[in-house]
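One structure, as structure tokens, below. Some questions next.
Only a single protein chain was left out; the remaining protein chains are all shown in position.
Order of writing sets the labels: A and B. Residues in every chain begin at 1.
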Amino acid sequence: MKGWSVARPDNMSGKGNAAGPHDSQQAPLLVAPGEDLGDSEGYEVGHGVIVMDGRLRATKQGQMKKDGKSVSILPSRTKYFPRPGDLVIGLVEGCTNNIWFVDIGAPFNAILPMSLGPAKMEFGGTRSVIDIGEAILCRVQEVEETHSSVVTMKGMGLRKIRSGTVEDIDPHLLGRLIGRQGKALRQLKEDTECRVVAAENGRIWIDGDFEGMLEVRNRLRKMTAEAKAATPGGVA
Amino acid sequence: MSIPLVPQLLRSHLIELAENDQRLDGRGQWDGRDVQLEVGILGNAEGSAKVRMGDTIVYAGVKFQTMTPYSDRPNQGGLMCSAELRPVAGRQHEPGPPSPESIELGRVVDRGIRESGCIDTEALCIIPGEKAWQVILDLYAISDDGNLFDAFALAGIAALRNSVIPLAKFELGEDIPLDVSKTPIMCSYHRVGGRYVYDASGREELGGDERIHITLGADAHVHSLQKGLKGTFTAGEFAELMKQARTKGDELRDLVHSLEGGN
Partner (left out) sequence: MGYGDVQMIDENGIRVDGRKAGDVRPISIELGVVPVADGSCRMTWGTNEVIVAVYGPMEAHPRKIQRQDRAVLDVRYNMAPFSTSDRIRPGFNRRSREISKVTSDALESVVLLELYPRSKIRVEIEIICAEAGTRCVGLTAASVALADAGIPMTDLVVSVASGKINGVVVCDLNKSEDNYGEADLPMGILPNSGELSFLQMDGDLSQEEFQEAWDYNMEAAMVIGGYCAEALKNGGYNL
């Protein structure tokens, strides 16, 4: 059965990928889910790529990347997926006598056991330490195969967030915010004299002088708008 | 609707913003988001409108049915207005039977339009005691980023004002435009960070308190009021809202009329 690159009508915009997928081209190769990326022989699959019947196939919409023997997709948009060691900002959604349930913007809530909490406490005293609706800066400790993830507040700088504000950006824009070796983020902090913590799940904690906080938010909004404008269809 | 969790940080930040006369998206206290209004966009509805206010998007569609007039009002037709908060409109909107929120929403919009008397129900009568038109206005939210009330009310009146009574379809003659004599406009105010603001966004609604809805006619006559959610307000606060609603209402009414061109 033919793929759609063959069945494409002639009146299309001319951006078709007539050349083979492995051909390196100056323009980035955009792919849609299901697209055939060539023979899998000799290639390793990365993010967003699977092998079906000996062929490489895209499972996400985005840019195809070829790095040596590895083929992957840089997705246009993707949900945050927790990995151990990630610094994240969580929102406490509920608790029991010894566990907090934390929304970290992932496909599944994380748990924060009492033993990994911010302070020594009594069994049954969870709410007095972190209440429902409060935000925390924490680190992903482990992610099990069935997606139960555990976060910890033991570590440098991990704490309950008591002041400032938290803004959301799409996780794939984090690179843009942080810049090469963190240059853009450092500049932003210097310009606004604010504390800006960019967590891996796309939540940005901004704290400092009131005017500075407004400035940081304005710049985040501008960055998101620019990213949208740069790529058509509102995705970046 | 599932009860959304209110992040405490958002609440405290909104208070800080209010104290400095600022809002999350940089608007002034009485500024609304950009409004885009389109009418006559749905092929199968006898009248339709789409409203976009920021990231809030709603549709309104008008359909006509024939009904038997109520025995106590044999020479009158009817107007029915229903709002649906489908789960398409947001993560917090759950599937299931209509929530109390969506019922309140539909009824408040309905009262504003009905009580303004903009539709002459006697003109909807076909045969007294036997047959009359029922005008059904359906309000449909596609994307909820706050202030569905105003978006629904605006889309609703705009859709009614461009409706056509489908006489031909019912083999009763030629289609005629529905006569809508007035343009009631709703303005909604939420208490956010301790003060009232116009046209609250989704985050402002989430971290805010009570809300007040005011529907006014062109002559500044009041057609419906509603106070919703937990909280109290003073007479002084209300007087200011009424003043603001008159200015804003005129502005939005002009927008609705501007689409009607030479009519």
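Heads up, the rule we're going with is that contacts are C-beta pairs under 8 Å (C-beta built on N, C-alpha and C of every residue); 3 or more make two chains touch, one makes a residue touch a chain.
As the structure is a computational prediction, the values presented were derived from the model and not from experiment.
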| item | value |
| --- | --- |
| Among A:57, A:160, A:189 or A:217, the residue in touch with the chain that has been omitted | A:57 |
| Per the touch definition above, residue among A:107, A:155 or A:175 touching the missing chain | A:107 |
| Contact partner of the left-out chain, one of B:11, B:27, B:63 or B:107 | B:63 |
| From B:8, B:22, B:48 or B:76, residue that would touch the chain that is not displayed | B:48 |
| Option touching the unshown chain, where A:79, A:162 or A:183 are the choices | A:79 |
| Chain A residues that touch the omitted chain in the full complex | 1-9, 12-13, 15, 30-36, 48, 50, 52, 57, 59-62, 75-79, 103, 107-109, 145-148, 231-235 |
| Chain not shown, touching residues in chain B | 2, 42-45, 48, 55, 57, 59, 61-63, 65, 82, 84, 86-91, 95, 97-98, 136, 138, 140, 142-145, 169, 202 |
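To be clear about the criterion, only the chains that are shown with their structure count from here on.
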| item | value |
| --- | --- |
| Gap in Å, rounded to a whole number, between the CA centres of chain B and chain A | 37 |
| Residue numbers on chain A that touch chain B, as the complex places them | 91, 93, 103, 131-135, 161, 163-166, 210, 214, 217-218, 221 |
| In the complex, chain B residues that touch chain A | 5-10, 12-13, 16, 20, 22, 24-26 |
